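With one protein chain removed, the remaining protein chains of the complex are shown where they sit.
Residue numbering begins at 1 within each chain, and the chains themselves are lettered A and B in the order written.
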Amino acid sequence: MTERVAIVGVGQTRQERNKVYDTFADMVYEATTLALADAGLSIDQIENVVSASNDFWDGRTISSMAINDACGSYDKNISCVEGDGTFAAFYGMTRILSGAYDTTLVVAHSKGSESVSSHITNAMFDPLYVRALGLDAISSAAFQARRYMDRYGVSEEQCALVSVKNHGNAFRNPYAQLPLRLTVQDVLQSRMLADPIKLLDASPISDGACAIILARESAARKTPKPPVWVRGVGYCADAYHLGDRDLAECAALVQAARKAYDMAGVRNPRKQLDVVELYDAFTYQELLWTEGLGLCGPGEGGRLIESGATQLEGDIPVNPSGGLLSAHTVIAAGLVRIAECVLQLRGEAGERQVKGARTALAHGVNGPCGQSHCVWVLGV
Amino acid sequence: MPNRVAIVGTGQTHHCTRRLDVNGVELIYEAVGRALEDAELKMKDIDGVIIGNMDHFEGINYVDCWSIDGSGGFGKPTMKLTTGGTTGSTLAIAGYHMVASGMFDKLMVIGWEKNSESDTTGAITTAFDPIWDRLVFAGAISGLAVEASVYMATFGVTERDAARVTVRDRRHACLNPYAHLRKEVTIEEVMNSPRLSDPLKLLDLCPRTDGACAVIFASEHVAEKICPKPAWVLGTANRHLYTYLGDTDFVNLPSLRRASQELYSKTGIREPLKQIDVMELYLPYSFAGLSWIEALGLCKPGEAPRLLWDGVTDLGGELPINPSGGVISCNPIGATGLIRCAEAALQIMGKADKRQVPDVKIALSTGFGGCFWSDILLYGAKKPQ
Partner (left out) sequence: MPPLVNLPKEAAHFNLALQLHKPEHGPPQRPPKIDNAQARIYSEAHLTPNRRDTMSADWLSNVEPMVYKSRIKVPYTWSVGETGSRFFVELRDNKRLFGKRCAGCNTVYVPPRKMCGRCFRDTDDWVEVGPEGTLQTFTVVRYSHELQPMAAPFAYGIILLDRASTGLVHLIGDTDLAALRAGIRLAPVFREERSGTILDIAYFRPVGSR
């Protein structure tokens, strides 16, 4: 990177099943004001804004229009990424590195409660060959889960451990929607949605918004809290048609992680990372992505979680926030992972704090079955 | 130090009413292939892709994922941006920042739209707030009609004055092989065309078009090796001011006024009419060609008709506007703002063929959309300091 960029403020709303009292703008305003307070900045000190939203999820074309006022972008330079917040944050970062602005506010929102998710996710599939079959996010994920489990012998019990861990971690996170005390049996006995994915293997419908403030080094040094530095970032897309790739592999994640690791000087992620917040839309995904991130070898994700290493007290805690399984605001979820990492690195993560965390990884996904991944390495 | 950024190649499809022979991915592939050809590069030379369109015109969610075969994004960093009508210019601005940041050396920027596939008004109506605006307001035309009415009432500008804009853009389009509508129209034909929403008539407005445009942005380390006369991006600015239609100030497009003021002050433009050699403006309808050039500071408010009738903005005039034929001749919405960028770049690169303005040193392009939002970029033939 040409110069250092830091995250100086984060804000998130509580993630809830149905924020019936809040419009998109209300949520964005809340997250934005929290992030500003956190950074000790006023809205006038924010030089540009990148929002993240999705026209389908919001039921309006030009979805960014709904929240322009609410993110303080009036009379500022502004843009909008349609994709997970981690990607929007990348663009927000380049607008600082380009020399144009000292600070960028990045804000993402989504209300799953307002739409019918099967229709929305069905629309991401090819209209000519797949959509008429009625495929959606859950049934397509089930393809990947089955293929992954067949190839490596990963079991439903190992996947269930992810649900037990993450829903349990959510008790320590006041923002998380769904803290649950579960056993593996609870998960295995929960209602089957699409083999092998059961209710408690899947993430919930959520409403929420999240905002982060990026700043170049000279501006970051002026904010009250210690800056959290962006050490490395990378993103990459795989093939689109589900039959084009072996769904048990995640080449795009491997490549995105490699870019981020190279920039950050991470050669041994298992040892050098202190905490990981990854995109666990389904239980099997946490296992598969730990492999793609190099925290263990291919096919070893199940053994990794069985070892206890990814528990809060383990040597590589994964999703101490509760992850997406505990709250899944589409579009915002990746940005929430970044925000959680920032809290960890500042020592502000309360009861979910990983002691002595100095290097963290945040991960976001776009597209069906993890087609496109964005990886951030942050450090203090 | 941030990198200086230049456009080193462009590609467009031949824009038309309906492309039945290709689906959206294939349309994108065409434009991208032409941009690579123009820059004499291969897809493996490209470091990343950004793409945009207005979702509800094609009914595809996560277009960046769906289009991967045609965009060249396979195995590369790929991202989607969308801001409605300003999508194309939003993409151009992003192309600049992404490369200036040092994170990419060569970036493929793609805008596209297959308007023939959907109900444009039905889709645009969903842009507006469902509780307050959507039920009482339909589509894009009404908002523009209100703006035109306010402009006429404030300054005494006439419908004939506006028609002169259409006549200019449609005449220019005849020189542009890529433009959608390539037939001249007369003032009388504009005045006699069907009235849609007073004072706007059919020929005051832009068409719906299928088309794609791809532009390659490159960093200073490689730009001059790729292209003998790249178009350097000198600055960008934008204002997306309004969320609700009722908040809009309908006089002289404040978003464009403020964005251009910022751009001019950053790039040392004090007298745009003298210092800028050509402009590619996102004018979705005729009156915009009057009121919005006042917002750009080409003349005082209310005086734009004089510039039009004097031929100042025609090819051959002091400051030609829309030698490509502009939006009134061609409007694949997600691409339109990027086509303005590509056409401005072609002017600097000297590749604009029959629509070339001689000796272009400084060019400007704008984008318009959403709730009266504006984007603006400035380009130069000389590498900036």
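Observations, loosely collected:
Throughout what follows, contacts are C-beta pairs under 8 Å (C-beta built on N, C-alpha and C of every residue); 3 or more make two chains touch, one makes a residue touch a chain.
Quantities reported herein were computed from a predicted structural model and do not represent experimental measurements.
Within the complete assembly, A:195 is the residue of A:157, A:195, A:262 or A:315 that touches the hidden chain.
Note that of A:25, A:162, A:242 or A:318, the residue touching the chain absent from this view is A:242.
Contact residues of chain B toward the unshown chain are 18-26, 29, 42-44, 56, 58-59, 68-70, 72, 74-75, 114, 116-119, 122-123, 126, 130-131. Residues of chain A that touch the chain left out of the display are 10, 13-14, 16-18, 20-21, 30, 33-34, 37-38, 59-60, 112-113, 116-119, 122, 126-136, 138-139, 142-147, 150, 174-175, 177-178, 180-183, 185-186, 189-197, 199-200, 202, 204-205, 239-244, 247, 343, 346, 348, 350.
Following the convention adopted for this analysis, only the chains that are shown with their structure count from here on.
Each chain gets one centre point, the mean of its Cα atoms, and the points for chain A and chain B are 34 Å apart.
Chain B contributes residues 1-2, 23, 52, 54-57, 59-69, 73-84, 90, 93-94, 96-98, 100-103, 123-124, 126-130, 236-243, 258, 262, 369-371 to its touches with chain A in the complex. Listing the residues of chain A that touch chain B in their complex gives 1-2, 25, 54-56, 59-62, 64-69, 73-83, 87, 90-91, 93-100, 120-121, 123-124, 126-128, 234-240, 251-252, 255-256, 366-368, 371-372.
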